[in-house]
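All protein chains but one are shown in place.
Up next, chain A:
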Amino acid sequence: MSDDENTTTSTVTFTPNTSEKIQSALQSLTTIVNPTLSVTSSTTPLSILNECQIYAQIAALLRSPNSGAGDNNLCRWLYDTFQSNVADLQLTILRFLPIIAGVYLSRVAERKPQAGFEAVLLALYAHETTTRAGEPVTVTIPDMSHPSVYHESKTTVNKNNATDRNIAVLSPLLEPHGTVRSTRRARIVGVAFELFYSKISQMSIAPKIDFCKFCKIWAGQNGDMYKYFEDEDDEEDEEESNEVKIEKDKESEEIKRGRVPMPWELLQPVMRILGHCLLGPNNKNTKLFEAASEACRCLFARAMHDVNPNAILPMRSLLRLSKNIDEFDATEPPKTDVISL
């Protein structure tokens, strides 16, 4: 695990109630995992909960067989902690969403009972529903013929034309769900991802890398053939040794098995998160960028296999943008041999 944990810069008001809840969350966690506590002067119960080591342990437990069952202790802890309504604790739980959703979706076809995971996902869904009061999220697409704060327009504004507007629905309205009906599964997981995206600037690198890895699996397509996508110097197929080829084929088979249906309600939030991982301000973390690039290629391959224009267009753009990351820095003074005032 990398050490790049973003410390939350938000100020936390610790009411006595909040501290108690954090403390009790930590205590109940110790019955499930084994934290080796390295106590320094700045160690708080919250910082322990957010430690890399704890993340790794919980992640491993989430991946173990039967981890999503209804009586699973870890799921119980995740659920209870999220329901505590302490914002910091909720962020802590939210970090595990990629793994929870990833393991959950890939086990659906195996018909394993996953009431534990579903409870956590429903809690996230309910939280988002409450925050939005169930309302849809809309976007009004600007019309260039109307002036805006950033530009003037030559055409005279006809006040009667004010309703000539394009309103796009970014996320439809939310109905409450008490259980995960299979036809609503994608929407519920998608909304959980919308919540994840809204807090993504407060997420550390590890959950983002896990997210990218799961994208690869959900896509169910190998994306290697797009490594040199639209490159001018066409790299011919590299000479691969037999062992490498066999490894790759094995991996391909594994990847194909993990394929999940990706309707728009799941795909759209996934693409937004991927866009952040690829092009957001992540301090140029190379591990994340590589994981995100791979995920991008796989999802693009998936879009091509589905011949889905609504997915081909954004994924193609992400792929192209990821290849042109290092741009010319216009704020750099030009090189010159004449030093003058």
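Quick note on the criterion: contacts are C-beta pairs under 8 Å (C-beta built on N, C-alpha and C of every residue); 3 or more make two chains touch, one makes a residue touch a chain; residues count from 1.
Note that contacts and distances are computed from a predicted model.
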item: Chain left out of the displayed complex - its UniProt protein name, from "Collapsin response mediator protein 1", "Protein NPG1", "AP complex mu/sigma subunit domain-containing protein" or "RCC1 domain containing 1"; value: "Protein NPG1"
item: Candidates A:S42, A:T286 or A:N324 - the one touching the absent chain; value: A:N324
item: Option from A:N17, A:S64, A:T130 or A:S148 whose C-beta touches the chain left out; value: A:S148
item: Touching residues on chain A - with respect to the absent chain; value: 9, 108-109, 111, 139-144, 146-151, 157, 159, 162, 166, 168-170, 172-173, 175, 181-186, 197-201, 220-222, 225, 237, 256-257, 259, 261, 264, 268, 271-272, 275-276, 278-281, 283, 301, 304-307, 309-310, 312-314, 316-318, 320-321, 324, 330-333, 335-341
